[in-house]
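The following block contains the structure, expressed as structure tokens.
For this depiction, one protein chain was excluded, whereas all remaining protein chains were kept in their positions.
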């Protein structure tokens, strides 16, 4: 028998940028008994989560919930709207943008990959002017979609989605606008309708605090219309039948009921705290984390002050230090999981997640683990990052603590 | 806030043919803390479930685990192995076979649908001779795959997969052989390797006793080879990278960790009980259920004694009785969920699930609810089905009860 | 490592008259994180359960909640109110009344044990006229307390507490009136204030559907006054400091927080269903159970039609049949736990619990297990008890099913 209780005494600190720690409330909700997915109670559940999730996407248009992980929702966005050989303009913010582009190739699309050159391109957000210029040059409107990542999980860089929308509009280009906010949703402000996004892709295991296994497409009217003409084969991902059956709270195939229980609870938690409070909490923790990195004398992966992610912070190691060796040491000594460097930055940086069900002291624990681990690894630190983070937190009062007892 | 605790006092009896009731052990396992899917503990979990699930499929070849529901695994089987326009021979055992065929059409394949005519065709299993004849006629080998359903969930009819294999061999036809045993796996004996199946499709929420959200493709060497030439676009479902990363216990994208915890526990339970004991338990309960239906003077949907499903029993209502009205009455009076009639048999029959975490007294509870409800609905019953089922169970001693205290 | 998942495939049916099956909702509530028992949230919890439990006792006077099992609450009732050597009038309804009397002796009291003679005395409730006569004879008021059991768990006989009150009043006797309703509370109607009970003793693991570990004393003003003069030593059980600290929602020593979470949930469930609905449900199930026993041609332990317990039914075996051998056979073949015969009726009867989180089909499962087991044990049965119970349930419509979806 596999022993699933892996960790030694005390609580493991899971500070990777997703999956984020699943709160006990959500684990408990996931343990409600599975019910008949064609019965009346299920419809009540279905309608409730379909309604609540729209508030998180800030949309009044359909949100499709897939019983699949986030990578599937990438595929759904592409196959529902595009045809074999279609040109797609994608932007290289980092590793996940790169994976999405590879997927587009696998599906028979022709992605064009914009971006700033080299590793430095992974330290800034989407350059909207580059997109505008490229779209202006596409006089024949061969580009059918513009795809960007809102919060690049591999780097800790957040892009200005409204600016990309303005760029598309300025170019007067009819391309669909698709955004991956898998790790941004419910951490950073996101406005599907206001920003005129046609397909927003997201997942469960980040700001929504669920285990992996649910993913989303928020779909504009324009995207739904595009799906009628789109020729990429699709069945499981097909929006049409899902949206139709969702009107009654059902799905055309078996939904993953227990994760929907979790989603219902997550929506209660997030909307109960208030989206603005959730965003402010993430910004506050991220700022405290950056204060620590700065005090250590290390660089964050993100170099644009306007683009720092509220979700995670990428910490660049000094030349000659293997970031993964540092991560391993921290993991083994302090029972703290950090995110590895991915793709072009493998071994050069690690990532501290401070998303989802996180608060001041959990962040302090993570920073203490990093600081002790960096010292043990022999990385020279200029000053105590933990001290700097405490200074930041003590000086920036948090949103008033929710009062359960009133 | 949505109230998720739907049911009134006492336990709800979920006797639909899936999702089946999730045992407490599995719910508890699913509540282990989510861990880093790139960390060392995850690999131990991954390797353990990948190994264990092979035993259930009775294969030594790869089993691909998708973080998606069963419908996705249907799509995976087709897109990994076939090319646009390929002819596929499918067999109409019932509603789910029909849905798989529709999916094949949606994906741009050309399914040919064999089957006995009319509603009566849904009362028997796959006629292997029809498949043999059709394949013999396909001298040019235009048919690229033969697709059948092992246990047709909509009818309670189980097909003889070994006979289909023999039919293909007798015809000397090179088509791939694909089998859906979504509701059959871990309930009825299934032998991926021995029966020469190329792709076996299954899901989590039936015999494996998990919530929906995980699905499977067991893949033969021949199928893997076919995937190299197959031209249907695919990315999320692509076997190659998954099988490659599975060697180390990892997945190319975020797996749904908490359901894998559940799978690990389910495998402990099933392999601990012993597959043969599990199958015998299902056969025993199914026979007791049929004894009840016979005593009532009603017909089972399945009319071939050799093809009765150990998973569920379809109960045909007398002419003029709306099966769904009976189901609703039973649900409202006795807190018992039964399966609805689907497709061609909608309103004509209902389905009693006796799969997964089911035992003698749970079946008796379900049959008592049916019998009281049928009476309340005014359906004339010849004798007590409950009595007949008790006779059957008392006369057929079960496998010795597992002794935890030894 | 002890394997705690004892049972084989399928759900165990725990139909003993307590501990009753703990609903999932309560198990989930018990898993909320333990909090500081001196913090503000705890006070909110404490005040809520102290308020809610009064409604179940139908009292406006204090209810003391002990972090201890029910036997402790027996001791608390005696030690808070009495002095060494005090005479106490107790009534022998069965085994638990006998145990309470033995406890009184251990504590240095002088219990006098009234009752009808022999085993037959265990088949009827308290004879109020005997109590009245005895009290009338006690001209000097040497008897300091009258102690009776409301629902005798060992026999399935419920006594008329209001009649005992009338008897005490008719005798004009000042004795304290103490009632054990450990297994009656939240199953059968109980009215602490209206019936003028001075100390009501109860526990958690019966109608309240909690695990064992919490017990209660509902305390009248007269009892509190008596406690000032009472000389039996006491500390842990002392009401005074507890009642005082309870005003703020706290306890003088560490309360068992997680069981209080469960109690809070249980109160939500019971008061949400409505006490009258809860009582009616228990009566209905008990009547169906007795219909089964009658059809079998067996006797219930209770022979007074007015005294049948809604909580459990004692089933007397024909002469020569060892009830415990039958229980063992049922347990081993059908995974069903029944209550053993206790004390004077050991081996002569077994007990079917139908209390707490029980509904029609759970009872039917239990009766089916009994019927099959009795047959296997060779006990001659006149007719199908299962059939008779189904007839009863189908003919007596239940209270309308709670509608969660409105």
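The chains carry the letters A, B and C, assigned in the order they are written, with residues numbered from 1 in each.
Note that a residue touches a chain if its C-beta (ideal position, glycine included) is under 8 Å from a C-beta of that chain, and two chains touch if they have at least 3 such contacts.
No experiment lies behind these values; they were computed from the predicted model shown.
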Exercise for review: With the full complex in mind, choose from C:211, C:310, C:373 or C:387 the residue touching the hidden chain.
Suggested key: C:211
Revision key, fill the gap. Given A:102, A:333 or A:382, the residue that touches the chain left out of view is A:333
Practice item. Could you tell me which of A:189, A:273, A:299 or A:324 touches the chain that is not displayed? Key: A:273
**Study point:** Hidden partner chain, touching residue among C:48, C:130 or C:303
**Key:** C:48
**Study point:** Residues of chain B (touch criterion as defined above) contacting the omitted chain
**Key:** 24, 28, 31-33, 40-41, 43-44, 404-405
**Study point:** Touching residues (missing chain, whole complex) on chain C
**Key:** 1-2, 4-7, 12, 14, 16, 18-22, 27-39, 41, 44-45, 48, 66-72, 74-75, 79, 84, 103, 106-108, 203, 205, 211-213, 232-236, 238, 253-259, 261, 264-265, 268, 331, 337, 340
Review point. At which residues does chain A meet the chain that is not included here?
Key: 3, 5-11, 13, 21, 23-25, 269, 273, 278, 281, 332-336, 357-362, 364-366, 368-369, 371-372, 375-376, 384, 386-387, 390, 393-394, 397-398, 401-402, 404-405
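Everything below uses one rule, namely that only the chains that are shown with their structure count from here on.
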**Study point:** chain B and chain C, separation of their C-alpha mean positions in angstrom
**Key:** 45
Practice item. Take the average of all CA coordinates in chain A, do the same for chain B, and state the distance between these two points in whole angstrom. Key: 34
Practice item. Measure off the straight-line distance from the CA centroid of chain A to the CA centroid of chain C, and report it in whole Å. Key: 53
Revision key, fill the gap. Among all residues of chain C, those touching at least two other chains are 24, 404-405
